[in-house]
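With one protein chain removed, the remaining protein chains of the complex are shown where they sit.
Showing subunit A:
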Amino acid sequence: MTDIIRTDVLIVGAGPVGLFAVFELGLFDMKCHLIDILDRPGGQCAELYPEKPIYDIPGWPSISAQGLVDRLLEQIAPFKPDFTFNRMVSSLEKLEDGSFRVITDENEVFEAKVVVIAAGGGSFQPKRPPIPGIEPYEGKSVFYSVRRMEEFRGHDLVIVGGGDSALDWTLNLQPVAKSVTLVHRRPEFRAAPDSVNKMYAMQEMKELDFQVGQVTGLTGTDGHLSAATIKGPDGDTEVPCTRLLPFFGLTMKLGPIAEWGLNLHENLIPVDTEKFQTSVPGIFAVGDINWYPGKLKLILSGFHEVALMAQAAKRIVSPGERIVFQYTTSSTSLQKKLGVAG
């Protein structure tokens, strides 16, 4: 059995609200560990609109979404949160002593006194590409990620997309695959120019094939692929292949949260508006994932929610301890925690 990682508060999701929760919980001396399926913090802000300005963060007339994430990381740094990225929280159960056990899709085990679900719109997962009839092939010949390169050895591979994932896997799988065809709608790529140049160089050497077009159909039996139809500028072509790797970006899916025994309301988790606690005491839900009358899916609402949640979490983590309301401006004990005491 793997080692159990213990923490005061386990936070599911490292979006802006999960990040700010670290701050409010930290002021009450609670140690946090965040888990996110993305490879970096920031949730929607980092994944969907990093460069767009946000105009309704109090005190910031305009700040880019990534800029906000960077500031939040700076703000919570004194509390030294731990992060586990590239992992989906797959199960959550209450133990006999009232604490919680959380397990990831890679079977890491965490135990915490309090769990905060800051899961936003759900886990970021690969988007199913708009190819009709793709479902029966999924998991058999169509894959949305590469866990082990060996699984592609000796296969005729079609990779679809124009971003970094598509280009990186084109370059990395070329040596193991029997053949690689990269398909992208246009000759311009979103991927890093360096990878694009490498890809074109390999095409020159006939080590792979790049085709401009869109995959519009698949041929095969029982989920075993034999060819992909590519609609290009000069009409349709059939490319024989046994594996297809489409990279069409990420979308948010509720995922395993639905199986954690919590009450749900249209894929959201109902909470009270005093503690932002779920139907299970000790499990809180904050940010876009929660629901209460009047809920607005705004970052600033999430920030408010975590401040109140932290008070209730403290009562569970340190029962019996008196909670004193203090301002960061004037409390020397809070300033010590922030590392700014004079």
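Methods note: a contact is a pair of C-beta atoms (placed from the backbone, for glycine too) under 8 Å apart; a residue touches a chain by one contact, two chains touch by 3 or more; residues count from 1.
Simple rule for what comes next: contacts and distances are computed from a predicted model.
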item	value
From "Nitrite reductase small subunit", "ABC-type Fe3+/spermidine/putrescine transport system ATPase subunit", "ABC3 transporter permease C-terminal domain-containing protein" or "2Fe-2S ferredoxin", the hidden chain's UniProt protein name	"2Fe-2S ferredoxin"
Omitted-chain contact residue, chosen from A:15, A:161, A:256 or A:282	A:161
Hidden partner chain, touching residue among A:190, A:224 or A:336	A:190
Options A:6, A:71 or A:127, residue touching the unrepresented chain	A:127
Of A:62, A:107, A:216 or A:237, the one touching the omitted chain in the full complex	A:216
Subunit A residues that touch the omitted chain in the full complex	48-49, 52, 127, 130, 161-163, 184-186, 188, 190, 214, 216, 248-249
